[in-house]
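Could you have a look at this structure, given as structure tokens, before my questions?
Here the complex is missing one protein chain, while the rest keep their positions.
Showing chain A:
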Amino acid sequence: MFAIYHKRKRRTGNNSRDMRLKELEGYLQQVRSFEEPKVLLEQYPTSAHIAAHLLYTMDSTYGDVEDKVVCDFGVGGGILSIGAIMLGAGMCIGCDIDDDALEIARANADEFEIDNLELLRVDVGTRHAGHLPPLPIGSVDTVIMNPPFGTKKNAGIDMNFLEQASRICTGAIYSLNKTSTRAFIQRKCRSFGLEMEVVAELRYDIPQMYKFHKKKSVDVEVDFLRFTPTADDS
């Protein structure tokens, strides 16, 4: 399947303009996810359907993917990073605290013959306020993340992700967060010098992955948020 993507890329010299949404989703369906998700890290995978829509919007509506340096916080199996590269990101830096997730991301990138995804083992959910990620301020154009929602004894971790992102990103930060926390995030992001826009509201279907999930799957209402530096801060 992916061989086709590469041929197209070589022929046109540009893999973004021709890449249709359905096509992207088709490729992303082949990205493997966690084999044994870890409860404490809230490793809910992003579905190919959601990933494709988010990335497509980021690229076609906002121009935040093609030729950009994109950083993926909580890269997991790498679906968002791989999709961003398919849409023409110049380079993607995938960060995760979990070695097993990074191994899967690397295997996926190898499978798709992607060579511009760089992986780093980093704690972007650090509780230490004022701590910086190991990348320079202003070194990336776009951050994409599907952070833990902070419901497993790790309340606030999604805001730690956002704060860390705000320190290294010059452009837009995209994030999936529970709709129920929208008003809080709207206020909180100002302290990071960001303003927020709700790009889409979606239902995130979390399949039964852990023993404590009693239902087959749970629909969670999730916002797809776009943060940009506040005007007077930039």
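The criterion applied here is as follows: contacts are C-beta pairs under 8 Å (C-beta built on N, C-alpha and C of every residue); 3 or more make two chains touch, one makes a residue touch a chain; residues count from 1.
Note that in this section contacts and distances are computed from a predicted model.
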| item | value |
| --- | --- |
| Name under which UniProt lists the unshown chain, selected from "Exosome complex component RRP4", "Vacuolar fusion protein MON1", "Cyclin-H" or "tRNA methyltransferase 112 homolog" | "tRNA methyltransferase 112 homolog" |
| Of A:L28, A:I114 or A:I144, the residue in touch with the unshown chain | A:I114 |
| Residue, one of A:V31, A:I50, A:V65 or A:L135, that touches the chain absent here | A:L135 |
| Absent-chain interface as seen on chain A, which is shown | 67, 69, 90-91, 93, 97, 102-103, 106, 109-110, 114-123, 126, 128, 131-136, 138-139 |
